[in-house]
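Reviewing the structure listed below.
Every protein chain but one is kept in place in this view of the complex.
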Amino acid sequence: MIDRAQVLHVARLARLELTDDEVGTMSRELSAVLDHIEKIGELQLDDVPATSHVIDVVNALRPDEPVPSLPREQALANAPEVVDDGFGVPSPGAA
Amino acid sequence: MSDGSGYEPVIGLEIHVQLKTNTKMFCGCELSFGDPPNVHTCPVCLGLPGALPVVNARAIHYALMVGMALGCELAPRSIFHRKNYFYPDLPKGYQISQYDIPICSGGRLGDVRIHRAHLEEDAAKLVHVGASGRIHGADASVVDYNRGGTPLVEIVTEPDVRSAAQAREWLTLLRETLRQLGVSDVNMEEGSLRCDANVSIRPVGSDVLGTKTELKNMNSFRYLERGVEAEIARQIALVQSGEEVVQETLHYDPVSGSISSLRSKEEAHDYRYFPEPDLVPVVLTETMIEGARAELPELPAARAERYESALGLSADSARLLAFRPELGAYFEAALAVDGESPQVLANWISGELVARIGDEDPAASKVTPAAIAQLVALVRGRAVTQGAAKTVLDRLVADGGEPQAIVDAEGLGAIGGGDELTEVVKRALESDPAAVEKLKGGNMKAIGPIVGFVMRETKGRADGGEVTRLVREQLGL
Partner (left out) sequence: MSADLIALSARDAAEQIRHGRISADELFAAYRERAAADAAKGEDGLNAYTWVADVTPSAPAASDAAPLAGVPLAVKDLFCTEGVPSQSGSKILAGYRPPYNATVVDKLASAGTTLLGKTNQDEFAMGSSNENSAFGAVRNPWDASRVPGGSSGGSAAAVAAGLAPWALGTDTGGSIRQPAALCGIVGLKPTYGSVSRYGMIAFASSLDQAGPFARDVTDTALLYRHMVGRDGRDSTSLQHPDEIALPKGVDLKGIRLGVPEELIGEGVESGVREAFNQTLALAEQLGATVETTHLPHAPHALSAYYLIAPAEASSNLARFDGVRYGLRADADDLLSMYTRTRAEGFGPEVKRRIMLGTYALSSGYYDAYYGRAQKVRTKIAEDFRSAFDSFDFIVTPSAPTVAFKLGEKTADPLEMYLQDFCTIPMSLAGIPAISIPNGLSDGLPVGFQIAGPAFSENRLLDAAYVLEQALGFDGSKVRA
């Protein structure tokens, strides 16, 4: 069960603005999905190691050799706002 | 700190060190300082959709060197995590950092224990530009991703520091250590060395930790010391007036000396760490470990220790020379020429020579290590007095050359106890009957003007002890 307050807290963490309706829908839908998912709580998994990679690879390292960077025009080409050769953003107030 | 307040500070430091690799932590963009904005970016460090990070091998190498220098335990297998939060200087919406398995943990440098040292990527630079150049008129900031993705080693100490001065001194030691490792420019003003301090206070004698505050990014050694001092004072004043210290992140303003809260939000700091699925573990191999060990120079702490134990230098002298590697090297070169009196040699180098050449590398001055060694030998053999030797050093600093040749050319050789000195002493006594009266009356302090007269007359070439002996002899004392 995930209530409206939790939905709002998670939405804030995820930087998603939700309408009042969406908060309700989200609370209902996520609760239903979590209900199903919570069955894994019944499994005995105490000594089981976690798998974050299914592949057995270690030390995928890169030599410290420069590769050409993007020309600045290209780096900025998709920017919604360009200011002084940089990416313009509204000033972080209480973000 | 015995300031009479009844409280002692407990300080831990968190240091971010920019590594001096050629390329960024996870992409092949070159590192830069002071270049025009956004010229060192690529799909990876701009966080473009689809781009993936790949670990820079040299960053691992440098982190191992740092770990070894700090006496850390090196994790046989370490992993990267994602630290999730939104900010424009963080292009992916997460920072790749190490979390529960850092590459280095434990350790000690000087009198401070190390908690951990881990690898991560630096954020980009966010500059506030005000309302200029924007359509909507609202205040804007501009992001420059050149710095974003620079490799960092974050070093976290245990809360072993007990004063602002100690914090400063220890950070100096750390900086020298890192400098000699050659892994970073360690420049606080330029941001390649950044220090935060966790500060709390507790009643003297208590071993309970008080609520700590985090003082951010003091960008010079002086500001670190002043900032920590101000924060200690602030906390003591708070507690003494019956208020409580609140856990928060603080900013020290070096201009006004004031401390202000940096973020009011602190919205439950939920970074949602999880293992970075785009990277695989780093598993140390013998080759990696040996490679790092082979490049370790003798580090300041070890060098100071050697100067103390093997050469018998005082702790202060040993640190003075060891923490400035160029002084240490110069000292050792001079010692190779004349190893009779290491402490005297150390004093001449770290005292008289440094007073004359300042921060300059002595090896680049006109005074060769052999010259200063010879000068010290001349003083030791009483061939030159202390005073005259300083004059010789002045000449050496100005023109270079051989100490003996300068002594000969300028007639600076010490005057022994012969007729010449007897004669000068005699004249000195005749010139100051009042002093003679006092001396005869048992007031030996009155010898000052007499010795001064002799030194003036001999241009400092007389030995002070010999002058005193002759005065006593001639006055029958």
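In order of appearance the chains are A and B, and numbering begins at 1 in each one.
As a convention for this text, a contact is a pair of C-beta atoms (placed from the backbone, for glycine too) under 8 Å apart; a residue touches a chain by one contact, two chains touch by 3 or more.
Predicted, not measured: the structure shown is a model, and the values here were computed from it.
Considering the full assembly, B:91 is the residue among B:67, B:91, B:107 or B:460 that touches the omitted chain.
Mapped onto subunit A, contacts with the missing chain fall at residues 2, 6-7, 10-11, 13-18, 22, 26, 29-30, 32-34, 36-41, 43, 45, 48-55, 57, 60, 62, 70, 74-75, 77-81, 87, 89-95.
Panel shows subunit B; residues 43, 46-55, 82, 84, 86, 88, 91-94, 136, 138, 143, 268, 270, 272-274, 277-280 of it touch the chain omitted from the view.
Following the convention adopted for this analysis, only the chains that are shown with their structure count from here on.
For subunit B in complex with subunit A, the residues that touch the partner chain are 21-23, 27-30, 36-43, 46, 54-60, 77, 79, 86-88, 126-129, 133-134, 138-145, 264-265, 267, 270, 272, 275, 277, 279-283, 285.
Every residue of subunit A that touches subunit B in the complex is listed here, in rising order: 12-13, 15, 52-53, 55, 57-67, 69-70, 72, 75-76, 81, 83-92, 94-95.
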